[in-house]
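Below: one structure in structure tokens.
Only a single protein chain was left out; the remaining protein chains are all shown in position.
For chain A:
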């Protein structure tokens, strides 16, 4: 518990740093005013707007003002949507989390059995097939896989919806699209981790006790092999929360990725800040949970 609290406290400077970087980058790379006003607006009109938005103040002053609002939970309003930026982001968050979790589930369902299988049948035809498949799965671009899945399942066989969010059926194809690449990487990782563990002395001990091979593999070996895999899973989950733009676009999935890219293009600063902040929190949370699971799985790691 103390450990958890300490880790959470440590994330505060990280979050602060992220807001600062985003802030500076957004201010330095363009002027939102030109996009907010019509093309034929006069220089005076622009300047008035700039002044009213506080954009003429020195950068540090602007940043401090931003921080002052931030501690109140106020990221400002989106000028594009004319609504509170944080509300806008939180509105999109469930869609993103839903897709991230579903993709991880797909990845685990595919990679765990295949990784174990290719490890215990190493150098067999099956192993070759699985490791080859993993290379292909990793190399396949998401937009291509997404479109292929739509063509096959939605257009040709009309089994699943083409795009959008709503029912569980809507979730299937985007989750498979995202899950496949992750599954490919995890399969290879589980395979090599299992291979290492299966050569250990304690596996020989487990066999010498007369345990069934499935118990030796799925319990004695897998519990150990899982330890390095968990870290990668957490990193992947973080990536899913942050950047699934392509898949979101292909399936018209109303997630954070689309919102963020749009906001960056429009210099919608409040939204960019709010979105990166929320994404950062999830990245930190998934790393933290990886750490906790790691400790849970490996009793050799001591707290503190």
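FYI, a residue touches a chain if its C-beta (ideal position, glycine included) is under 8 Å from a C-beta of that chain, and two chains touch if they have at least 3 such contacts; residues count from 1.
Please note the rule applied: contacts and distances are computed from a predicted model.
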item: Hidden subunit of the complex - UniProt protein name among "NADH-quinone oxidoreductase subunit E", "Protocatechuate 3,4-dioxygenase", "Hydroxymethylpyrimidine ABC transporter, transmembrane component" or "Peptide/nickel transport system ATP-binding protein"; value: "Peptide/nickel transport system ATP-binding protein"
item: Of A:13, A:73, A:166 or A:299, the residue in touch with the unshown chain; value: A:299
item: Per the touch definition above, residue among A:206, A:250 or A:290 touching the missing chain; value: A:206
item: Residues from chain A at the interface with the omitted partner, ascending; value: 122, 199-202, 204-213, 220, 223-224, 227, 297-300
